[in-house]
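A single protein chain has been removed from this complex, and every other one stays in its place.
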Amino acid sequence: MYVTARENKKNEGKVVLKMSSDENNTNVEKTEEAPPVPEFENPLANLILKKFPSATIAFANPDRTRVNVSKEEIIQTASFIRDELHFDHAESVSGVDYPDEKQIEVVYHLGSYDDPSLSKQIMILATRVPREDNPHPGNDTTKLSSLYEIFPSVAFHERECFEMLGVYFEGNPDNRRLLLPEDWADIPPLRKDFDIKGR
Amino acid sequence: MSAKLPPGLQLEKVDDRIMTLNVGPQHPGSGHMRIIIKVDGDYIVHTDPDPGYVHRGEEKMAEYRNYITNIPHLERPVIHDSCNILYPYCLGIEELLGLEVPERAKYLRVIAAELNRCVYIQYWLAIYGIFLGHSTMFMWPTGDRELLIDLLEKMTGARVTHAYFVPGGIRNDVPPNFEDVCLRQVNYFEKRIKEYADVFYDNPILISRTRDTGVLSREDAIKLGTTGSVLRASGVDFDIRKKEPYDVYDELDFQSPTLKEGDSYARSKIPWLDMFESCRIIRDALKKMPKSGSVRVKLKPKPKGGDTEIYRRVESGRGALGMYIVSKGKPQPYRLKISVPSFRNLIAMPHLLTGEKLGNMPAVYWSLNYWPVEADR
Partner (left out) sequence: MVNDITVSKPKGLSVINQINSNNANVFVGKLGDVLYKAVGTPLGMALNWGRLWSLWPVHIETACCSVEFGAASGPRYDVERFGIIEAFGSLRQCDLVVVQGTITRKMAPRLRLVYDQMPEPKYVIAMGACAITGGLYFDSYNVLPGIDGILPVDVYVPGCPPRPETLIQGCMLLQEKIKRMKAR
C-alpha cells in the first residue's frame, strides 16, 4: 500500500527528464513562458529555478528533488541550497561514470537536520564533469570545485570519489588516497572501463 | 625543497616533542583500521584515520550481478546487522519494480530488523566493554545476544548472515510457534538489559572515563553530517524511523531517545536506550501483525528496472543507511552506492580525538558506533 502511494505521488510530481544538451532550448522556453510554477507541487524546485534559470529539475517528488547544474554553477547553487533552503549536511557523494557521453556525474545527496519540515526531503544536486579515456587523476580535466567550504561533511566522501572515479575536487584540503591500497597503480576502479577479473 | 616534491612524497619534519603512533590495524583498541595519531606528551595533537583495510569493492561487484544475486554480498559489510543493510536495498528495488509488499511481510521485516538492531548493539556494547577493560561487559552482552540470535535463527535459518529480506517481502514465513517464543525471549531480554545499568552505566569508573570526553556539540554534529547515535547523543532528534517512516513504522508505538550532552557517555548510552525501544516495537508489531497471509510477492527471474534512479534510507543500528541505485533498464544496477553511517561518522573522529588524552582514545573511538568493515565496503 505504501509503495503504491509513493508511486502515485511520484507520477503526479514527475517532470520529463531534461538532458544537459537541451539546456539552451529549455532556457528559451522558460524565458518566453511564465515560470513553470504549477508544474511542481514541490516549492523547493521552484525556488531553485527562479534563482538559477539554467539549472534543470530532473524530478521533484514530495521527498526527493533532483537538480542538475553545470559544474561552474555548483558552488553558487550549493550556497543557495544551504543558506536559503536550509539543507545543512551531505549524506553521500557518489560518482556515476558515463563513458558513452564522455562524462562523469557527481551526485550530492543533501539533507536537513535543523528544519523539521525538510526532514523527509533529500535534495539531490548533480553535476557533470568531462571524462578522459586515459585518466591521470588530479592532473587532467576531470576536476570539480569542492563543496567542502559549504558542507564540511563532504570531506571524506569527496576523497572516496577522487580515488574511485578520478574526479579531483579543487579546494578539498585533503585529496589523498583513502580506501585503496597505497600501491594502487591502475585506473580508478569504479570507472566502467575497469573490468574485474573473470567478468 | 619540499615545495617541489608531490604532496605524497614530502618529507616529514622530525620533531622531538611530537611522536607519531600507529594505532592499528593490529591493536587491541582499533579493529580493522588504522588511526595515525601524533602525540605531544599525553595529548593527541593530530589524528588521521586510515580506513580501507577491508575495502572489498562491493559497489563495483554489484554492477556485475543482477538484483537478486546482489543480496548475499550486500549484507556482508555488517553481518551482525544484516537485515538493516538489506532493508534500503529491498525498499529501493520494490520502488523500482513497483512491487507491493504483503502486510504480514512488512511486520515480520520490522521484527527482524529490530531483533537485528539489538544483536548489533549487543556486540557493539561488548566490544565497548572490552575496550574499557570491563570484562563483565564483554561477557554479558555476548551471552544475551545469543538469545536473539536463536530467535533470528528460528526465523531465518542462519546465525548472522540471514539474507532474509528479498525484494517483494521476506524469504520465508516464520515457524508456527514463533510469536510466543519471540515474546518470551524479548521480555526476558528486556529484563536482562535493565541490569546493565547497575554494572555498566551507573558504574563510577565508566562515568569518570567517558563523561566530558570527546564532546561533540549540536552545531558540529549537524555540520559534520554525523548520524544515528552520535547525532542523537548531541541533542538532534533525527531518526529515519520517525522522520521518514518505511514499511509499518508509522503505525507502531515507540520513541527515539535523545540526549543533550554529546560526550562519550551519552553516545554509549543512546544505543542501550534504543534497545528498550526495539523491544517495545517488537511487542507492538507482534500484537498488530496479521496472523496469516502471504509473505512474498512472486518475482520474475532477472527483474529489470526502468531508466531511473532511487535513493532510499533506513535507520540501522548505527544511523541512517542509504542506498543510491541507478538503473538503466538492465537486470543489473548501473551504479549502486551504499551510503553507510560508519563512513559518515568517520569524519567526527579527527574532530573529537584531536586535543584528547591518548588514554581516552578507545573510549571516544568506539563510542562513535563505528564498524570498519562497513565503512570500507
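Letters A and B mark the chains as written, and numbering starts fresh at 1 in each.
In the analysis below, contacts are C-beta pairs under 8 Å (C-beta built on N, C-alpha and C of every residue); 3 or more make two chains touch, one makes a residue touch a chain.
In this text the structure is predicted, and so the values were computed from the model without any measurement.
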{"item": "Option touching the unshown chain, where B:159, B:223, B:288 or B:304 are the choices", "value": "B:159"}
{"item": "Touching the absent chain when the full complex is considered, from B:146, B:179, B:237 or B:261", "value": "B:146"}
{"item": "Of B:38, B:80 or B:134, the residue in touch with the unshown chain", "value": "B:80"}
{"item": "Touching residues (missing chain, whole complex) on chain A", "value": "180-183, 186, 189, 194, 196-199"}
{"item": "Residue ranges of chain B at the interface with the undisplayed chain", "value": "25-28, 31-32, 52-57, 60-61, 64, 72-73, 76-80, 123, 126-127, 138-139, 142-143, 145-146, 149, 159-161, 373"}
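Here is the rule we use: only the chains that are shown with their structure count from here on.
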{"item": "Separation of chain A from chain B, taking each centre as the mean of its C-alpha atoms, in whole Å", "value": "26"}
{"item": "Interfacial residue positions of chain B with respect to chain A in the complex", "value": "7-8, 51-52, 55, 57, 59-61, 64, 94-95, 98-101, 103, 106, 222-226, 231, 236, 238, 243-244, 246-247, 309, 311, 313, 320, 322, 324, 326, 334-335, 337, 339, 343-344, 346-347, 376-377"}
{"item": "Touching residues on chain A, where the partner in the complex is chain B", "value": "1-4, 6-7, 63-64, 66, 88-92, 94, 96-97, 107, 109, 113-114, 119-120, 122, 124, 151-157, 160, 164, 175-176, 178-181, 189-190, 194, 196, 199"}
